[in-house]
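Some chains omitted; the rest stay in position.
Chain lettering (A and B) follows the sequence in which the chains are written, and residue indices restart at 1 in each chain.
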Amino acid sequence: QCSLDAIVDKKIKDALTGLELNPSAPAKRISCFSVVNSGKLSSCPAGSVVTGCACGYGCGSWDVGGGETTCHYQCNPVDWTTACCCRLT
Amino acid sequence: QCSLDAIVDKKIKDALTGLELNPSAPAKRISCFSVVNSGKLSSCPAGSVVTGCACGYGCGSWDVGGGETTCHYQCNPVDWTTACCCRLT
């Protein structure tokens, strides 16, 4: 009986370890940060994406390019552009 | 001993397969895209949500309706409205 226990326990443990499951890992959540840049463009670093943009001179006209990673400010004159960058952590 | 191995291995495998675990599945991440529309409204497709909006004529006044899926541009005159749509992929 004891050898059976040991055999079965070890096999189960190995099988689960092999799955690299980590249920105790903290739940994923969204985290965001701002990247402010002078001029018309502001980009999010790799691993994050643009969810919104802000611009100087009260301008609310922008678009997102560069594979959804770069805020592009459309008004004139220009002073700064901010990208709101988000990712899962 | 060998039949024990086979029995136990098979049982473990069946149990794990039944759980439809797929630890090798690529980690989830946020992906976003823009939906540009002429006029005051721009909506995100099902499965994605609005995280921000942009509007023509430098307008930064908007609200989100339609169950958080539609950008509504509040300024006048109007030319285009863009919804920044995000989801997990």
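Simple rule for what comes next: contacts are C-beta pairs under 8 Å (C-beta built on N, C-alpha and C of every residue); 3 or more make two chains touch, one makes a residue touch a chain.
All values derive from a computational prediction rather than experimental measurement.
Visitor: Please give the number of copies in the complete assembly; 2 of them are in place here.
Guide: This complex, considered in full, is made up of 3 identical copies.
To be clear about the criterion, only the chains that are shown with their structure count from here on.
Visitor: Expressed in ° and rounded to a multiple of 5, what is the rotation angle of the C-alpha superposition of chain A on chain B?
Guide: Superposing the C-alpha atoms of chain A on chain B needs a rotation of 120 degrees.
Visitor: How many angstrom between the C-alpha centroids of chain B and chain A?
Guide: 13
Visitor: Could you pull out which chain B residues touch chain A in their complex?
Guide: Per the stated touch rule, the residues are 4-5, 8-9, 12-13, 16, 21, 23, 27-34, 36, 51-62, 82, 84, 86, 88.
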